[in-house]
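Sharing a structure, written as structure tokens. Questions coming.
Excerpt of the complex: some chains, original placement.
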Amino acid sequence: MDRVSTGIKGLDEVLKGGLPKARTVLVVGSPGSGKTTFAVQFLVGGAKKGEAGLYVSLDEKPERVKADLSSFGWKLESLEETGNLTFIDATQLRRPWQRIAEPLGKENPVSLTLPELTLPALVRTITKVAAEEGTQRIVLDPITSFMLRYVAEPKRRRALLLLFDALESTGCSCVVTSELRTALLARRFQLEEYLSQGVVLLHTMVHNGNVVRGLQVEKMRGISHDDQLRPYQIGSEGIEVFPKDRVF
Amino acid sequence: MDRVSTGIKGLDEVLKGGLPKARTVLVVGSPGSGKTTFAVQFLVGGAKKGEAGLYVSLDEKPERVKADLSSFGWKLESLEETGNLTFIDATQLRRPWQRIAEPLGKENPVSLTLPELTLPALVRTITKVAAEEGTQRIVLDPITSFMLRYVAEPKRRRALLLLFDALESTGCSCVVTSELRTALLARRFQLEEYLSQGVVLLHTMVHNGNVVRGLQVEKMRGISHDDQLRPYQIGSEGIEVFPKDRVF
Amino acid sequence: MDRVSTGIKGLDEVLKGGLPKARTVLVVGSPGSGKTTFAVQFLVGGAKKGEAGLYVSLDEKPERVKADLSSFGWKLESLEETGNLTFIDATQLRRPWQRIAEPLGKENPVSLTLPELTLPALVRTITKVAAEEGTQRIVLDPITSFMLRYVAEPKRRRALLLLFDALESTGCSCVVTSELRTALLARRFQLEEYLSQGVVLLHTMVHNGNVVRGLQVEKMRGISHDDQLRPYQIGSEGIEVFPKDRVF
């Protein structure tokens, strides 16, 4: 199976060569574990080698995401200018009020009714942009709120499968992020961990009063990989995994 | 009781001779624990000895499953060509949109209503194909999403019994996979563990900061077996169990 | 209080003489813990001494149960021939489709509606057969799915009491099996443990990476007994308890 380099120091070694090419991998993490950093670093890793990347932002506005990551020295703007990095603002799907120019007021109340976002609309947009831009890597960050629209588990399963099929049909290597709901001790496995072909967990644990960060390749179909929990840091150049160390 | 060799290194020793012949065994595992690898390796083990195997895929398309397992050197294609291995794509039951040739759009919205899949339809198909192909081993991978259609536990119990009866009436040795919902510590036993005649658990545990994989034959009616938790690895030739070692 | 020997090696010693005669005892266990083995071994123990036993099968067909236990060398067939062992197939109550001779099909869909099984019907059958056969020991294996029909706890309590009263009115020594829902650590006590006059727990625990089997006489009204957790094995002659050992 062909691989793509993750652009994350140490992670290719854990994966014994990189992520599977043209596949979708899920990154599940606790708050502040670095899911967005992971996802954009993956795109930057490709963009630097000339592989066009597409970041679909579902919760944060792209400007904000870029500002948040500005300390890493990834030169996102120049990658955008060369066309190697494209940001799609899909937050409007969840923030219909942004379309409203006037200040909020009684005459202009914000309705919290969910907008008419359909899964096909999202899928269509991604497919179209990816085709036009010659995209090779895609990121969806995060899918959690999107999936919450499907209350019944069978429907959520089908929506996820549809989404994963659509991503796969683009031929791109994809990273999708998702929120971890419970800490390690009371762990319940999440639906998307089963439906994904690959899952990378980003844990933040409290061990003996210390906060410990650990990355685990829980699942990666089609490739042999290190399945140990490995320490990682978020440093000045992004995420760095220590493939030979133990978390404690 | 007659046995069939599992084709999984070390597992026949744990089972003191192999799985019971013409029975259905459940493989329950956490994400990335190797349920699909286990199931196909079981078919390959038979196919290599001339026993025709049937893989019924419920979540992943067979092409994908085959690609995922291509690194193991099992030569699935040649086994297919000799008729010793057959893949049925039953994912259409859960992905009705695949029938739609046109691109997704407003005029062509994807409805997420559940399709008219009936348990008898699945049962009939399997029975028919197994009879035509002279099948001796059958795999259903996985049954989780299928079972979720039955919300009330009494109905889910009956559907499972019906399915197990149907598999048994084929006279084949069968492996059915299922998702583990909770980690070891907060363990609740799952319905299907009680209704199956045999259960193999594939655990992934975090112990002292290490990820540990352990296989446990939780239940195997009719045969005496080792009930200890045994370490296993997913290596270059598939799953290997270490029947004399301890997990930690 | 009169006792009956359990036929299970070591258990009579734990019970300081055997189970109470003409009483109903509940055996609660995790998957694969040997509930059915326990129950039939109890009948065989009596049958060998000329006490007629009745096995009422609620989930598995009697042929299957007999096949599963064939490795123990209990000579179930000869016990059946002498009339000392009778199997009742009550699974039809839960598998109405077995009555249908034709293959499944669209014209012959399997409805999963629950059949018109009533508690009195079960009770009547047992009472009648026990009287005709001169039965001295009765087993119901398992009652879990039956009890699930009563969703509200007060109704489930009443159904259980009715069942226990009916068993008792037969004058037989009875064993009823039930599924354990949660592992030891997150233990919630189950309704039937409170309503039974005697409860034997069959635990399967993971301790320091080892699987440990332990039998505990949680409750046994009317007799003094050892209430410690004692290790047990399922060996070539059935269950053996080690009344002087500790589980770890």
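We call the chains A, B and C, going by the order they appear; numbering starts again at 1 in every chain.
The working rule: a contact is a pair of C-beta atoms (placed from the backbone, for glycine too) under 8 Å apart; a residue touches a chain by one contact, two chains touch by 3 or more.
Here the structure is a predicted model, which means the values were calculated and not measured.
In this structure file the full complex is assembled from 6 copies of one chain, 3 of which are shown.
One rule holds for everything that comes next: only the chains that are shown with their structure count from here on.
Residues touching across the chain B-chain C interface largely differ between the two copies, under half of the numbers being common to both. For the pair chain B and chain C, the distance between C-alpha centroids works out to 29 Å. Chain A and chain C have centres, each the mean of its CA atoms, that are 51 Å apart. Of all residues in chain B, only 1, 118-120, 123-124, 127, 150, 153-155, 157-159, 161-162, 165-166, 184-189, 193-195, 197, 199, 207, 212, 214, 216-224, 227-229, 246-248 touch chain C in the complex they form. Against chain A, in their complex, chain B makes its touches with residues 30-32, 36, 59, 64, 67-71, 94-95, 97-98, 103-106, 108-110, 112, 114, 142, 144-145, 148-149, 179-183, 185-186, 204, 206, 208-211, 213, 234-236.
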